[in-house]
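Apart from one protein chain that is not included, each protein chain of the complex appears where it belongs.
After this line comes chain A, so read on.
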């Protein structure tokens, strides 16, 4: 079976962009029996692995993988005449003959298509990559294929980062930019196929750090993610990432604000001393100017969130996002002068009471949910209000 699978990969290579488990075997006389191969009108190739053969295929592949690993270790040891432990990977791939390399590549590929959490198989591939037996670029394509079936595989994302780090070091700026844009697109695809996918979002946060200094890319990313959160209003992981992008944008534009937002934008409230220290430390004038400008921009995000909340006031994720926005707005307001902060919170309370209140329609579950969320939010606001009053110092 493994040989047939290899033949399919040799024949179609990068055109193969999707695989799945299917309930039926192909005809016994078909070219790729028992696999099902379909070519779409767009000339991309889809591979179907029948349910029945999965256990056998996995056993064959993982046995082959362990065998190949042992062969490679013993061969390298005899070539180098050293007494290194036979369970680790050889240091030099040049010691290996091409047959073993091929076997490692084919068996680890088959194993990972069925079980993307197999550590040994990813390690085999890391070894092949460092030995330059597999091109980094091709490995990205293989990973994209694996994500189609296993969108929530932490190991696969770790491996992708391993590959990217090696690629990005050598990339000229222009190529680096397209590569990162492609990466963001992959994250979107994966996030769409599995809601609240932690690995995909933390990969994306890592990517965001790589582009943080590039204003255009951060702006594009902000637009993309805004559209995404509108499409998935109940997925808090999207909102959380949106918050990271908003903060990254402020930091890039007004570096002087970085310190005010230290602590990863969490809602852990700063105490009076910390705020006072910040205000006296920084060049107060610069900070006030930057904060005023930033606050004006922040209001745009506040308005967007208010419009959404007015319509979907039974959505908890939207209220959490609003807390984040209001907390940071009040921090910015403090930096411009404490009076501004008090005013901002008073306005917010009035707004919440009038606009986010449930419309009067009997006692439906969603109306009950709305008034519960609203009263939670209002009590959070009043505690924030008391808390910021201490910031006067």
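Keep this in mind: a residue touches a chain if its C-beta (ideal position, glycine included) is under 8 Å from a C-beta of that chain, and two chains touch if they have at least 3 such contacts; residues count from 1.
The rule is short, and it goes like this: contacts and distances are computed from a predicted model.
K.L.:
Just by its UniProt name, which of "Exosome complex component RRP46", "AP complex subunit sigma", "Signal peptidase complex subunit 3" or "SNARE Ykt6" is the chain not shown in this complex?
P.N.:
Spelling it out: the chain absent from the display is recorded in UniProt as "SNARE Ykt6".
K.L.:
Which residue among A:24, A:357 or A:389 touches the omitted chain?
P.N.:
In the complete complex, the chain left out is touched by residue A:24.
K.L.:
Would you indicate which residue among A:137, A:303 or A:366 is in contact with the undisplayed chain?
P.N.:
Considering the complete complex, A:366 is the one touching the chain left out.
K.L.:
Which of these touches the unseen chain: A:161, A:253, A:299 or A:312?
P.N.:
Residue touching the absent chain, from the options given: A:312.
K.L.:
Can you say which of A:193, A:292 or A:371 touches the chain missing from this structure?
P.N.:
A:193
K.L.:
Applying the definition given at the start, please give the residues of chain A touching the unseen chain.
P.N.:
Residues of chain A in contact with the hidden chain: 18, 20-24, 36, 38, 40, 46, 48, 51, 54, 58, 114-116, 148-150, 192-194, 230-235, 308, 311-312, 359, 361-364, 366-367.
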